[in-house]
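First the structure, then my questions, so here it is.
Only one protein chain is missing from this complex, and each of the others stays in its spot.
Our next item is subunit A:
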Amino acid sequence: MILWLLKRLLQAVLVMVAMSIIVFVGLNVIGNPVDILISPDADQAERLRVIAELGLDQPLVWQYVEFLKAALQGDLGNSYVFNQPALQVILQRMPATLELAVIAVGFATLVGLPLGLYAGLRSQSWLAKFLMAGSILGFSLPTFWIGLMLIMVFAVQLGWLPSGGRGETASLFGLQWSFLTADGWRHLLLPALNLSLFKMALIMRLTRAGVREVLPQDYIRYARARGLTEQRVISLHVLKNIMIPIVTVIGIEFGSVIAFSVVTETIFAWPGMGKLIIDSINVLDRPIIVAYLLLIVVVFVWINFAVDVVYTLLDPRVRLGQKGSAR
């Protein structure tokens, strides 16, 4: 177990190093941030001054080594645009994205799982067939279009909910959160729903497939033969056995919402990390991009780690870090 943990940590560090190199080299190839940061009519002396200030006159390898040295001390450089530490800029935006992601994934699970259970248990009923057909829409309709439709209907036509922004926030752990206020919730609802539709469809289909697979198993027949109530058979014996793929998907989706909720954040003018990264890419704000990508790697590593731990809780046959002898 400890060995497994160490291996995991080493893997994470390697991924982060590889990621930073890729990003560093890649960014160096595309364009020069100086062109964007300085007004075109600045003179040559001014240009050189800025270049030297940003350290862009050094060779790439040297820039990278400098970056690594600073990074090890927790300094990922200053944003060219905001003139603040990059990490700080990102962390300021993080709560917005985090709460949106948690609510979207939570919503997808809370709705998708029961609907999937129903569709699996009563696969012949018209409601189940309707749900399955509906889930195809959840997959195939583009997020941006659904987002626009949600705004059209609920914000513009009905006027029930605001069309964008975070609304009123309250402070917790020194950070600003929308989910602590009623107005924040009103602002959260539409973007969270928009983000969760795809995941909801995914979880629903996965749950249904799992139920269909587990129901004919001997242990379910045996559980019924022991006179257990149907409710107990479903909620304990079926559910725990289908959770592994679902937990995997929830983990992956949670990560991807945090990292790539760009479209939704843009449409709903949600001041999260997704919007920040797009803006930073537009102006080639290298420290922000690098810091952001490294942070995302950390988030993914942690989610995968949590998912693996959950596996062992769900299925005792899964043993971390132990390889069976291959025959």
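Note that contacts are C-beta pairs under 8 Å (C-beta built on N, C-alpha and C of every residue); 3 or more make two chains touch, one makes a residue touch a chain; residues count from 1.
As a working rule, contacts and distances are computed from a predicted model.
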- Task: Match the chain absent from this complex view to the correct UniProt protein name in "NADH-quinone oxidoreductase subunit M", "ATP synthase subunit b", "MaoC family dehydratase" or "Glutathione import ATP-binding protein GsiA".
- Result: "Glutathione import ATP-binding protein GsiA"
- Query: Which one, A:Leu76, A:Ile151, A:Ala223 or A:Val257, makes contact with the chain that was left out?
  - Reply: A:Ala223
- Item | Identified contact with the non-displayed chain, of A:Leu3, A:Leu68 or A:Val156 | A:Leu3
- Listed in rising order, the subunit A residues that touch the chain left out are 2-3, 124, 218-219, 221-229, 232, 236-237, 240-241, 314-317, 321-323, 325, 327
